[in-house]
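As you look at this complex, bear in mind that one protein chain is not there, while each of the others sits in place.
Here is chain A:
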Amino acid sequence: MEMFANSSSISKGMGEVVASDEPHVLAIDDNLVDRKLVEILLKKSSCKVTTAEDGLRALEYLGLAAHQDSSTNNNGSKVNMIITDYCMPGMTGYELLKKIKESSMMKDVPVVIMSSENIPTRINQCMEEGAQIFMLKPLKHSDVERLRCQIMQCRG
């Protein structure tokens, strides 16, 4: 099974690919259906999307995994936003958020937490750890449109 999937492949041909204006979002969800849904929602809002099925693979993509050298990849520098499910086996969305905020390279990238459960203590915990926004599932098109505006503002 694929670890993560890019909606647009980066061609390493004759020259460097010019960075597009489309924000690049990394989306993490262990649920197959939700992963597909978030991918389409983001693409509909003109975002480039990379999906991952768990926190560890997301960290590996960003080059932040414990076993990785910070010089191995620069995927992280191209990511404009991270959106992750809260309830995941292994590493929760909260734990992933903490790891991202601990990284000097990624700490300023907005992180969005999604959850199907509306639990105030959970929400506060994530906001206190630096989450940009907490969203309830199932996600709607209007939710993602609003998110996109936020990212574009963050980019500056």
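Quick notes on this one:
Everything below uses one rule, namely that contacts are C-beta pairs under 8 Å (C-beta built on N, C-alpha and C of every residue); 3 or more make two chains touch, one makes a residue touch a chain; residues count from 1.
FYI, contacts and distances are computed from a predicted model.
Considering only "Histidine-containing phosphotransfer protein", "HIGH-AFFINITY NITRATE TRANSPORTER 2.3", "Presenilin" or "Transmembrane channel-like protein", the record for the omitted chain gives "Histidine-containing phosphotransfer protein", by its UniProt protein name. Residues of chain A that touch the chain left out of view are 30-34, 36-37, 40-41, 43-44, 87, 89, 116, 137-138, 140-141.
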